[in-house]
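These notes concern the structure reproduced below.
Every protein chain but one is kept in place in this view of the complex.
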Amino acid sequence: MTSVKFSVNQLTVYYAIKMGMQNVSMDINDRQITALIGASGCGKSTFLRCLNRMNDLIHVAKVSRCTWDEANKAFVPTADATGAVLMDGDDIYAPTVDAVELRQKVGMVFQKPNPFPKSIYDNVAYGPRIHGLAGTQDELDQIVEESLTKAGLWTEVNDRLKQPGTSLSGGQQQRLCIARAIAAGPEVVLMDEPCSALDPIATGIIEELMGELKKDYTIVIVTHSMSQARRVSDRTSFFHLGELVEMNDTEQLFDNPENDQTKGFISGRFG
Amino acid sequence: MTLSQEALKRRAKRRTAETRFRSYGIIALGIAGAMLLTLFFTVFTTGISAFWRHEALIEFQLTEKRMKIDPTASYSDADYEKLARSAPYNLIVKDAMYALFPDVKKRKHKKHLGKMISYGAEIALRNAVLKGKAHVGDNFKLWVPVSDDLDTFLKGYIDASLPEKKRRVKDNEIEWVHKLQDNKLIRSSFDWGFFTRADSREPEMAGMGGAIKGSFYLLLVTFLLSVPIGVMAAIYLEEFARQNKFTDFIEININNLAAVPSIIFGLLGLAMFLNFLGFPRSAPLVGGMVLSLMTLPTVIIASRNAIAAVPPTLREAAIGLGASPMQTVLHHVLPVALPGILTGTILGLARALGETAPLIMIGMVAFIASVPDSIVDPSSALPVQIFLWVDSPERAFVAKSNAAIMVMLGFLLVMNGTAAYLRHRAEER
Partner (left out) sequence: MFVLAGIIVALAVASYFLAFRRAGHWGETQGLKHLPRFHGNFVVTWVLLASLIGWAVATASFIWVRKKPESLDPALIDMLLADQPFYSLALSLIFASFAFLTVWFSTKAGTAVRRWLETTQRRVMLVAAMVAVLTTVGIIASLVFEAYRFFELIPIQDFLFCTQWSPQTAIRSDQVAAAGSFCVAPLLVGTLLISFIALLVAVPLGLYSAIYLSEYASPRIRTWTKPLLEILAGIPTVVYGVFAALIVAPYLRDSGAYFGVSVSSESALAAGLVMGVMIIPFVSSLSDDAIQAVPLSLREGSLGLGSTKSETIKRVVIPAALPGIVGGVLLAASRAIGETMIVVMAAGLTANMTVNPLEAVTTFTVQIVVLLVGDQEFDSAKTLAAFALGIFLFIVTLVLNYFALKIVREFKEQYE
């Protein structure tokens, strides 16, 4: 039986006065892969970045919950985002929540592989170090090995952990970033188009990896490629012009979309 | 296509105009280059001789009578040192010179004879006695510096064909020194002490050790103050400050400070640090504080540029792992920006090294005959020493000031070279 990890309610983001995403509500299941699809600028990345409060760092971005204004017949943003995103039932936008601690639990992998200009070992060990997850050097070594193994990279790099992370190939770098993210001990891993900068073989390896990882982590992935969403995800949500159009089990959504816009998008008529 | 006579003429005219215009640029650059070459050439030719000095081998008789020390008596160490320190070495030097030229009888001529040797001889002699290399009763041979006039003459800067009254070295002195040269008692040796001795009223004994150490202390204070403050300010403005009126105001301030004449910073140091806060005059501490205020804008602007050039993906990566903004900056942004920050800092320090006017304002222009031991001792600095020596009437000092310029330009070359290397390496990455 699947449980709900994130429960999102009427989430809205404005960039200064420009609307980034409006009135999105959805549930994201624990230990499943949820894919977010849609055309460029549809708000799917914005949504992803709300789940670990990365948008807090953009001064002009304002995350809030919206309400329906009967007079204007429109959704209007409220003053803050209290209650807009619940994680395991806890409000991650509550004033008492430290966004830094939240991001330890909700890790992130980015579009372009971005390893630190440090050794492979230090890349993976960074999270455990700042969060004090390892008491001794042995424990740290163990975490690094486990994370690299989970990311399917251990056998490839175990003899050159001291080499810079930037010396790896693109696909390896991205797996290093995944290893780095899971070494920090998260419950959720957010992936923002993780394969868009990779070749098909590297993409295949990472997709396989995601299948493994969902045993331990909740994964939310933004992807450009509908076939990728179809291959890897359990559930898929389709965004259009900043709004959530449809969300369903992946097979259901692709084979039998309820909405015409969804139908148009997955059949390649626009987007 | 055929062109009329008129058109051909016009075309030729336009072509010459084109060449002429182009040559203006080459001429302008040529003049700038020629100026630079002349400057370097004159500094080099005037200054190079100051690194050598002439020495004479003189035999000194450390007689009991002159030294006023009884070799048979047993003194305590302290007493002996006191006696050895206060012995009349000037008379011993004169005795040695009279003994070298026994024919000289006239008082006036004897006076000339005594002036041939620098008072550095007395110091060398005293040190030899104090260190136990020479003893009372010895006949002690030592290479000692000659006077600055004689040195200048030996270096060929005084024309012996001028009438005697118009030159500082008299006929009899020339005669004597030739005699010494014939006996191989004069040599020219590289003056290592020039880099370690303090300033002196006597050109042949003046060194730039005090100035070099003073400049070192100045740069040390400047570095220790301007780098932490500058880098912290840059981090704040680049990473944490929101764009508003207040940060705009800070930015305008920084830009304006970068253009305030250096002498104004000197006035600030005089009024604030010396008169109001009561810090010691002529000390590298105050000089360094003034210079660091001057260098601060350079460090801040360079650091901001370096920090802004760090790719944002690096920040995202760290933030995404749960690092706080402060950790992100300290662990990831700063190390990557470091070469750029260092380059800017070195360039700022290089400018601070050559800065003279503010130091004059806070009294670092005084004559200081000792090498400073700490940042609160009165001290000179390289550029100020150059300024002081150039103003002196003795020719030897002018040569010394040019030699000091060579040393200072050498330091600047090393600093700027390091900065250029760092920048080059950072660009390669």
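Just a few scattered comments:
Per-chain numbering from 1; labels A and B assigned in written order.
Rule of thumb we're sticking to: a residue touches a chain if its C-beta (ideal position, glycine included) is under 8 Å from a C-beta of that chain, and two chains touch if they have at least 3 such contacts.
Computed from a prediction, not measured in an experiment: that's the story for all the values here.
The residue from B:Ala317, B:Ala350 or B:Ala396 that touches the chain not shown here is B:Ala350.
For the options B:Thr38, B:Asn127 or B:Ser370, the residue in contact with the chain missing from this view is B:Thr38. Across the entire complex, the residue among B:Val104, B:Ile174, B:Leu257 or B:Leu338 in touch with the chain not shown is B:Leu257.
Residues of chain B that touch the chain left out of view are 14-15, 17-18, 20-22, 24-29, 31-33, 35-36, 38-39, 42-43, 46, 228-230, 232-233, 235-237, 240-241, 249-250, 253-257, 259-265, 267-268, 270-272, 275-278, 293, 296-297, 300, 322, 324-326, 350-351, 353-357, 360-361, 365, 383-384, 386-387, 390-391, 398, 401-402, 405, 408-409, 412, 416. Although one chain is not shown, part of chain A still touches it, namely residues 98, 100-101, 104, 130-132, 135.
Please note the rule applied: only the chains that are shown with their structure count from here on.
Per-chain Cα centroids separate chain A from chain B by 61 Å. Considering their complex, residues 242-243, 311, 313-314, 316-325, 327, 331-332, 335-336 of chain B touch chain A. Those residues of chain A that touch chain B in the complex are listed here as 52, 54, 57, 59, 100-105, 107-110, 112, 114-117, 126-127, 130-131, 177, 180-181, 184.
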